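Note that one protein chain is taken out, while the other chains of the complex remain in position.
Let's look at subunit A:
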């Protein structure tokens, strides 16, 4: 479910920017790191810590939009790729310096321990992740599908020239999308940071998973990205259970390459075709 948040944030940024945000993985790591640092130094309860992390990474998302995405809107997508890769490196190196390389862990959302439901052992943290993930996904869905703001965000994503032509301030909505994307990344980092340690170099891995989820689920499709993320999670869990983590990753990459070799346009094609 945490993958779903990762992929959801990624696809929002993707649609708004019209290009892959390679810094997304590092925003997640940054979320984990902020959570770990503030959590340890202030002993704030996790329920308050979470929104704090979401807001601060949201702000980083805004900064990212301002410096690496909006100024490059008229250039080919590769320029944005490179700018966000540079941004990713900046975040990663800053974190390496700040954390002095020592992995950190984030406090649990609902405290540790586990409890029994109908004979199954349920960890509190996984349960919290699933519930929170579901709530956030539903909230984003509501925002995009049921509010004027969301409609405008989708309009900007679908066709920014047309959106500008009908009077939508495109830049503002791109920034808004990136802020939302950043907030989701921060929350995902918070959640993942308790299960796994936070280390500065994880960003590329997170980013790759989100990238794969989006590519498999249909480029730019929000439900597709969620399905793709869940699919990856299930796939990895099963292969890892049977053959170990290494084979799970290898199988995932091979599966992606196979899909791209057989269907160069992605598993479900692209909503927008080539413009001749």
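By our rule, contacts are C-beta pairs under 8 Å (C-beta built on N, C-alpha and C of every residue); 3 or more make two chains touch, one makes a residue touch a chain; residues count from 1.
Note that contacts and distances are computed from a predicted model.
Participant: Which choice in "Extracellular solute-binding protein", "ABC transporter domain-containing protein", "Acyl carrier protein" or "NADH-quinone oxidoreductase subunit C" gives the name that UniProt lists for the one chain left out?
Facilitator: According to UniProt, the chain not displayed is called "ABC transporter domain-containing protein".
Participant: Using the definition of touch stated at the top, determine which of A:55, A:131 or A:250 touches the missing chain.
Facilitator: Considering the complete complex, A:250 is the one touching the chain left out.
Participant: Using the touch rule from the top, list residues of subunit A that touch the missing partner.
Facilitator: So the residues of subunit A touching the unseen chain are 19-20, 67-68, 71-72, 75-79, 81-83, 85-90, 93-94, 96-97, 204, 208, 211-212, 215, 219, 246, 249-250, 253-254, 256-257, 260-261, 264-266, 275-276.
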